[in-house]
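Below: one structure in structure tokens.
The complex is shown incomplete by one protein chain, all other protein chains being positioned as in the whole.
Chain naming follows the written order as A, B and C, and within any one chain the residues start at number 1.
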Amino acid sequence: MNWLLVVEQCLNGLQFGVMLFLMAAGLTLVFGIMNLVNLAHGSLYMVGAYLATAAFNRTGSFLAAVAFALAATLAIGMLVEVIALRTLYERDHLDQVLATFGLILFFNEAVAIVWGRAALFTAVPRALSGHLQVLPGIPYPAYRAVIILVGLAVALLLYVVVSRTRLGMLIRAGASNRTMVGALGVNIRLLYTVVFGFGAALAALGGAMAGPIYSVLPGMGEEILIQVFVVIVIGGIGSIRGALVGAVVVGMVDTLGRAFLKPMLSTVLGPSAADNAGPALASMLIYILMAAVLFFRPQGLFPAVRS
Amino acid sequence: MAEPLLAVRGLTKRFGGLVATDRVDLEVADGETLAVIGPNGAGKTTLIGQLSGDLVPDAGTIRFAGEDVTALPAPTRSQRGLARSFQITSIFPEFTALDNVALAVQAHAGHSFRFWTPARAERALREPARATLEQVGLGARAAVAAGTLAHGEQRQLEIAMALATRPRLLLLDEPVAGMGADESQRMVQLLRALRGHHTIVLVEHDMDVVFALADRISVMVYGRVIASGAPEAIRANAEVRRAYLGEEIPA
Amino acid sequence: MAHLHPPTRAHADPGQRQLRRLDGVLESRRLPAASIRTTQWPGMRRTKEVTVRQLRIVLVLLLIVGLFAGQAVLAAEPVKIGFITSLSGPAGIIGKHMKDSVELALEHLGRKVGGLDVEVIYGDDQRKPDVGKQLADEMLKKHKVNFVSGIIWSNVMLAVAPTVTGAGTIMVGTNAGPHELAGKMCSELYFTTSWQNDQTPEAMGKYMQDQGLTDVYAMAPNYAAGKDMVSGFKRYFKGRVVDEVYTKLGQQDYQAEISQLRGKNPKAVFVFYPGDMGIQFLKQYAQAGLREQIPLYSVYTVDEISLPAVGEAALGNYETRYWSPDLKNEANAKYVGDFKKKFGYTPSFYGAQSYDGILLIDSAVRAVRGDLGNKKGMVAAMRKADFRSTRGKFSFNVNHTPIQNFYLLRAVKGAGGDMEMQIQKTVFENHKDAYYQECPMKW
Partner (left out) sequence: MRSARALTLLAGFLVLGLVPVVAALANQPFYLDLFRRIMIFAIAAVSLDLILGFGGMVSFGHAAYLGIGAYAVAIPAFYGIHSGLVQWPLALALSGLAALAIGAVSLRTSGVSFIMITLAFAQMLYYLGISINAWGADDGMRLARRSQFGGVVDLANAYVFYYVVFGVLVALLWLGHRLIHARFGVVIRAAKSNEPRMRAIGFATFRYKLAAFVIAGAGGGLAGALLTNQTEYLTPSYMHWTRSGDIMVMVILGGMGTLYGPVLGAVAFLLLEDILSAWTVHWQVVLGPLLVLVVLYARRGLYGLLPGAGARDG
């Protein structure tokens, strides 16, 4: 096997994992703290992508566009929390699933009404359109390298925020013991709104960065959403660390599966059987992984401690 | 009896760095009432959890009726004759009081893979359930939804559900928790009537209740049993007074 | 010929009558129903009010049913065309191209089909075969349409076409071209104004074969159409295929596959990535720096829908197609010009086919002089393909699939700076599909 290729695919896996992490971090926070299953998290990712794309195409500055998308999605997220989701925290997961399913339908159509159904034009900003020579013979798109860096930076930032700041203390306390936080005299409602907006902004960051490499169109959030659910279930619901590990594991397994499963199968089963089984198996791989993890560790790899 | 009904050896359970029960040894003879007391966080509820099978101990063994039940899950232990009540009331609030107890009867009346006959029409379930409700003094409240019963009545219902499984050993976790004086008195009378017929392990804060019911008392502090003996001996025990009664004056 | 009908909405009268009639049915049923209930349920001695309230609910429910029925009972005279496509969801953009083209065709025809008033009923299949089938049933049985047209997806078409033709109604497909319907399942009443799926990749295979290319890397989504495309390609391409890679349907990130591809160092890449998959693949292929290194040949991947989103990432891309906005003929110039004027964007082949579909129906109704009962006559007329198609003159094969030219197209920067597809050369003249011999139909 070509080891350079393996290294390159690991980079690809890491990049995909980091992308998933940006989504998973917000989702798992909302799960962990408010106990809310938010299917519409993918819609916030989509909204972020649309806003960033629209702003980028207008201003020409990618940084400004991302900043705008983050701020605007933060506001939209908080608005949605106040209008629709706030009353759902004490409801069971089923109500939450249904209501946020409704929000998905709404956001997809709303975006289609505003921007039309056709995919928007997006391109990588000029400054990042080149390649890096990671290793000899492996040109790696600079933009994807930036995604990896941004993702890791966000992970680090989250780690610092959660472990070192008062907000982080509240978040950790809230995840393990809700009544206690209330007893501390903290305005729980405000905390929830802020955390939700924060998660929305993270999703928007993911969406804004995904725009130039994927396509920006209504419903773009759903495909990645399901993968993100797999991530946080594998990682352990409510745990940022679990989200990071889960994201990287899922990113790696999916990428390496797509790259190497068929060649590996063809040495075992022969090429024609591998042609049939390989792609099918590769597309099911992360789900099989999730089933296996849950079978042995029903709480996921890093369950948030809950008393 | 050569062997006690319940024999616990070296029972240890850790939560992270916290040792909730630390090498606990206990014995309960058939027909005896053992009270386990101790300050908050002493590990009493953790002990009950391990005895009933809801928690898996990290070390130690539990023998019940001559059989090692350490590895058995809660439902199987219930089938063997171990019944428990919960510190925080645990009932089926949408079901009537009678339904609650009938469920407990049903659990011990063969399998429930019966899909056709309405359970409410099965006399074999309803009659013992009704008798048990009468026994705990809730006969008149049989048709009321359990969730709308008064707190004290719900605690009585808990006892009824435990009794309806025809247990050999009752594990009672703070049966008078949160009760007013009257309700508390009624509960003590109910439990006193059970003494002798049933073997009981009682975890309780209320010392009046403990001294009114217990044949023997074990004292837990920081996960360890620091003393066991007859009520009078415990009352006199210097270590207990220092470690426990010093903190919490009996009411 | 011209029947002066007020707009269809004004035909509410018969519907109201219908409702009143239903009301009557209800009235007569009210008492017996109530008495049955009281006799069957003697235990329920409730007040009469309750019964009346129940009846009111029944009444309301039946009224709703009646309303549905009422809608349908409109004037029988106009030509009714049921047009099924995907209007909501991610594929809704294709549906929009098709719907806009239908509207333009109607405008060009003076909102008459074969001289008769026309009503088009649009249906949104949501890309689900069972919904498509239900819509077809609704159009046939409720709206009593004379033609069903549209359909983007092969699987929806396979569910809908037999339903329509089975009911004795003419089906004019304007996109999906599954091989079943070109072959064994062909029908007198089924026409398509698009193509058989394989024809386009066959043209690409032919072109690449003619160029003497070899060491080709083939990629497609892992589903039936993806595999059909690659096998259609290989029917005419006889050079070496380095590898065939099938990716997950709906996949967004192709970086892993692109790394594998680079590792194999092929001379050319053939792909089939419709819709948003294509947008993503093209952008990522360009971002990986491969566009300048390994030429990309695609089918159903770069079109007027995806080009605005992909932009220069598609520059230099080759496609094969039977049609392009720059195809030189009078009908096409009129279609493309008026379309841009009316809707403000460039039409795609999805639209051209749908426009043709309406013209084909018009030619049939015209030939039978508005006698919509004369199915035989209409089928005979349609077989002549006697209308001014946007693709120029073409003919139908025995299986009612077009025998048509296929061109090599290339994505280039147009005069205005926008990306557009330009015809480079003709690959096939009067190309027949590969399945017509399996079709038992003779005419």
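Here is the rule we go by: contacts are C-beta pairs under 8 Å (C-beta built on N, C-alpha and C of every residue); 3 or more make two chains touch, one makes a residue touch a chain.
All values reported here derive from a predicted model rather than from experimental measurement.
The hidden chain, counted over the whole complex, makes contact with A, B, C.
Interface note: of A:Val37, A:Leu74 or A:Ala247, the residue touching the hidden chain in the full complex is A:Val37.
Only one residue from B:Asp25, B:Asp58 or B:Glu122 touches the chain missing from this view: B:Glu122. Those residues of chain C that touch the chain absent from the view are 18, 22, 25, 33, 37, 41, 43-44, 46, 50-51, 53-55, 57-58, 61-62, 64-66, 68-69, 72, 87-88, 92, 95, 123-124, 126-130, 133-134, 137-138, 140-142, 154-155, 158-159, 162-163, 178, 180, 185, 222-225, 227, 248-249. Against the chain not displayed here, chain A makes contact via residues 31, 37, 84, 87-88, 91-95, 97-99, 101-110, 112-113, 226, 229-230, 233, 237, 276, 279-280, 283-284, 287-288, 290-291, 294-295, 298-300. Interface residues of chain B facing the missing partner chain: 52-54, 73-76, 78-79, 83-84, 86, 90-95, 99, 103-104, 106-108, 112-120, 122, 161-162, 164-165.
As a working rule, only the chains that are shown with their structure count from here on.
Among the other chains, the CA centroid farthest from that of chain C is the one of B. Comparing per-chain C-alpha centres with the mean over every protein C-alpha atom, the closest match is chain A. Averaged Cα coordinates give chain A a centre that lies 47 Å from the centre of chain B.
Chain B and chain C have centres, each the mean of its CA atoms, that are 70 Å apart. Chain centres here are Cα averages; for chain A and chain C they lie 35 Å apart.
Multi-chain contact residues, meaning those touching two or more other chains, do not occur anywhere in chain C.
Among all residues of chain B, none touch two or more other chains. Looking at the complex, you find that chain C touches chain A at residues 88-90, 92-93, 96, 222, 244-250, 252-253, 255-257, 259-260, 263, 276, 279-280, 283-284, 287-289, 305-306, 308-313.
Across the interface of their complex, chain C is touched by residues 2, 5, 8-9, 12-13, 15-16, 19, 108-109, 112, 116-124, 129, 131, 139, 141, 143-144, 210, 212-220, 223-224, 255-256, 258-259, 262, 275, 278-280, 282-283 of chain A.
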